[in-house]
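All protein chains but one are shown in place.
Take a look at chain A:
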Amino acid sequence: MSRPQSESTPGLIAPPLTTASLTSTFTTSSMSRRSLFKGALGAAALVGLPGFLAACGSGSSSSGAGATGQGATGAVSYGSNQSDAVPKKSIADMVTAYQQQSGGVTVSVNTIDHNSFQENINNYLQGNPDDVYTWFSGYRMRFFADKGLAGDISGVWDGISGMGDALKTASTSTDGKQYFVPATTYPWAVFYRPSVFKAKGYQVPKTMDDFYKLTAQMKTDKLIPLAFADKDGWPAMGTFDQLNLRINGYDFHVSLMAGKENWADQKVKKVFDAWRKLLEVSQPDSLGRTWQESAQSVQKNDAAMLVQGMFMAQQFTKGADQEDLDFFGFPEIDSNIGTDAIEAPIDGNMMAARPKNEAGAKNFLAYLATPAAQQLLVSADPSVIATNTNADTSGYTALQKKAVDFIGAAKNISQFLDRDTRPDFASTVMIPALQTFITTPSDVDGLVNSIQNQAKTIFVS
């Protein structure tokens, strides 16, 4: 059934983020979380201070900017995968707002069913793509940029303000040019109901020991400690990422996803061993359950927690129900690794390699980077946040505000397993492998050897 608009790809295919974009570190120093967020939001991390300052410097909107987008006129076609009613309307609102101030550029939106868009992206881009189209950052962007199927929009980036170097890195391909304009992002974390925690006197766990003490208590209280679903194949990737980030750290995650590490390594086995223990407190029969159903078991207070993206808020009714949803970062497992690496995929827009109206497309993309445009998107879907730090957050829900702080405080940000590695590897190897693990968690050696054998044949080209 439907998957979250912003979520990866579940089903079939999905590409990921590569190394370089993610590898960067940021020293927390004395800046406040908030200011830190301004520069670092979203993507990987800050590479240097200048970018950070630049990001904070200007509060003005950058619409119409971008070296080659100025003074553009004519029609631009926009391929949108936002096919659900609510986001579809927010796109329409945004386009209307753009046309009122574009000075002659008109945009025709071509909405394509979300899943079809993803599954056909290959043919779409090689055929007759729209001038501007929705896509994802990181490896998934880079894969197509490297094949010459995306347009260079470095000029547009020169005029963008409110997006720090971290976001720029996540929008940059291997050739050092930008091909992507970030729009929204959302974190993966452990979600729970504060009202339940309060009623039962539970404390948010900081370490894995706390976590297991908490789950033992939940079991005696007749609650399923951790909801879990993996029918669609991708949600379990999130749990793998969280464990891997906590046990082996961000850099290992990046090189493992890039095919530079051996999957049969002791480090990967440790992740699966830790996961086997986690499965004991997880909801059983996860392979017959969709992520929506697992989110609903938290919503109905059958289960206490869920490792999921913030899009799980979509399963909660707006208002009081949604306000009673909170999250905490995945607990610490190794104190040498800590908890400052998190996962937060970025969604955004790209330009066709040979757009029919290049100036118009760039003008429109520049607008898509503005706080005004992003606010229109975010107001429709309170399970994501704007990537532009100048966006007005006063209308944010408590959950969105927390996400802003959470992402801002992170040192390293991964994208998601299927956005951080080769798409063919994620969908044809990792999904079946993780499902095999969930069915038979005992045979870790056989599993990691099988993954490694297949990885060897895929990471050659």
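The rule is short, and it goes like this: contacts are C-beta pairs under 8 Å (C-beta built on N, C-alpha and C of every residue); 3 or more make two chains touch, one makes a residue touch a chain; residues count from 1.
Simple rule for what comes next: contacts and distances are computed from a predicted model.
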*Name under which UniProt lists the unshown chain, selected from "Stage III sporulation protein SpoIIIAB", "Fumarate reductase iron-sulfur subunit", "Sugar ABC transporter permease" or "Xanthine dehydrogenase family protein subunit M"*: "Sugar ABC transporter permease"
*Can you work out which residue in A:G233, A:G309, A:P345 or A:P382 touches the chain that's missing from view?*
A:G233
*Which residue from A:G103, A:G288 or A:G395 sits in contact with the chain not drawn here?*
A:G288
_Options A:D93, A:E119, A:D210 or A:D392, residue touching the unrepresented chain_ = A:E119
*Of the residues in chain A, which ones touch the absent chain?*
9, 11-15, 118-119, 121-122, 126, 140, 143, 147, 149, 231-233, 284-289, 293, 296-297, 422-424, 427-428, 431-433, 435-436, 439, 450, 453-454, 457-458, 460-461
